[in-house]
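Yeah, one chain of the complex is gone here, protein chain that is, but the others are all in their spots.
Right, chain A next:
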Amino acid sequence: MDHVIRAEGLRKAFGATQALDGVDLAVRQGTVLGVLGPNGAGKTTAVRVLATLLKPDAGRAEVCGYDVLNDPARVRAMIGLTGQYASLDEELTGTENLVMIGRLLDLSRSAARGRAAELLDRFRLTDAGGRAVKTYSGGMRRRLDLAASLVNRPAVIYLDEPTTGLDPRARNEVWETVRDLVADGATVLLTTQYLEEADALADRIAVFDHGRVVAEGTPSELKSRIGLQTLAVRTAELHRTAQLAAIIAELTGERPDVHEGTGLVTAPAYDPAVLPALVRRLDEAQIVAAELALRMPSLDEVFLTLTGQSTTTTAKELERTPA
C-alpha cells in the first residue's frame, strides 16, 4: 500500500455549484500533499469527503486501504482532522476537551488524562490546560484543535487551512508541528491559500481551481512546468541602472522592470543561455553587478499562470468572506 490516500474522479455539487468536478488525488505514506487554491476552489469539500463527513456524488476514495463510503468507521479510526475553524467545546477547559476525545477513542480514564497532559505539554498549553477554551487566543485554539486531532496518533492527518488568520509566529509553530508529524511517519494533507506555505511544507502540490486539479507535482516541477524564469540584476553604481536596463532589454527582447528604490532590474527570460551572455556584456561595459540571478518563478506566478487568477484577487475574496 504505497498511496495512503487515493481518490478517483470525486464529484460533488451543492445546488448549482460544482464544488468538486472530477478530482484525482494520491498521497504517498509519510509525505505532505499541499492542496493549493483560492477560496471556493473545492479544497475543504475534498477534505470533508476524505474525512467521511461528506458523501461524494460520484467517484471513490480510499484512506489506508479503507473505502470512505463503505468503511467509514475504519477510515475515522485512521484519521485526524483539524478544520478551518476550531471545533472545540468552548465551555470546557483545554484538558477536558482532550480527555473527552481520549475517552471517545476508548482510552481508559488515566490513559486519556496522560495523553491530554502529553499533548498540552507538546503544544505549550500546560499552563492554560485548566482554563475554559473561550478564554484562549486564536493561536492557542488552533494549537489545541491540532492537539485534539492527534489524540489517537492518526496515520493520516488533514489540516484544512491550519494557519489562516494566525500571526507569523503562530504560523511557524504550526509549520514545525507539521514537520514533526511527518518525521514521525504520518501522512499529511494540507490545504492552504498561501503559496509560501505549500512551498515550505509540501512534498507535492495539487493546485485546485473550480473543483478541479489544474496542476500537480513537486514544488520545483510545478515551477519548471511554467518554464518562465526571471532575470534579476542590480548594479552597485545606481547611476548606471538605465544602461543596465538597456543591455537586458537587448538580450531578452523584453521590456525590463526597474525598481526605483533598489535599482533592481528584472525581466522574463526564456533562454537559460541569457545568463553567460549577460555576464560577458556587463564585463564589456564594465558594469559591476551587486546582484545577479536567474530566478525560478515564485509560486504566485505559477498560480497566476495556471488558474488565470492572481493571488491579489484571492486576498480580496478572503476579506469578503467572514471567518
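Note that in this section a contact is a pair of C-beta atoms (placed from the backbone, for glycine too) under 8 Å apart; a residue touches a chain by one contact, two chains touch by 3 or more; residues count from 1.
Everything that follows uses one rule, which is that contacts and distances are computed from a predicted model.
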item	value
Record-based protein name (UniProt) of the chain missing from this complex, from "Transport permease protein", "Asp23/Gls24 family envelope stress response protein", "Glycine cleavage system H protein" or "Chemotaxis protein CheA"	"Transport permease protein"
Per the touch definition above, residue among A:26, A:78, A:111 or A:170 touching the missing chain	A:78
Chain not shown: contacting residue from A:121, A:184 or A:221	A:184
Which residue of A:11, A:28 or A:103 touches the chain not shown here	A:103
Absent-chain interface as seen on chain A, which is shown	51-55, 71, 73-74, 76-81, 83, 85-93, 96, 100-101, 103-106, 132, 148, 153, 155, 184-186
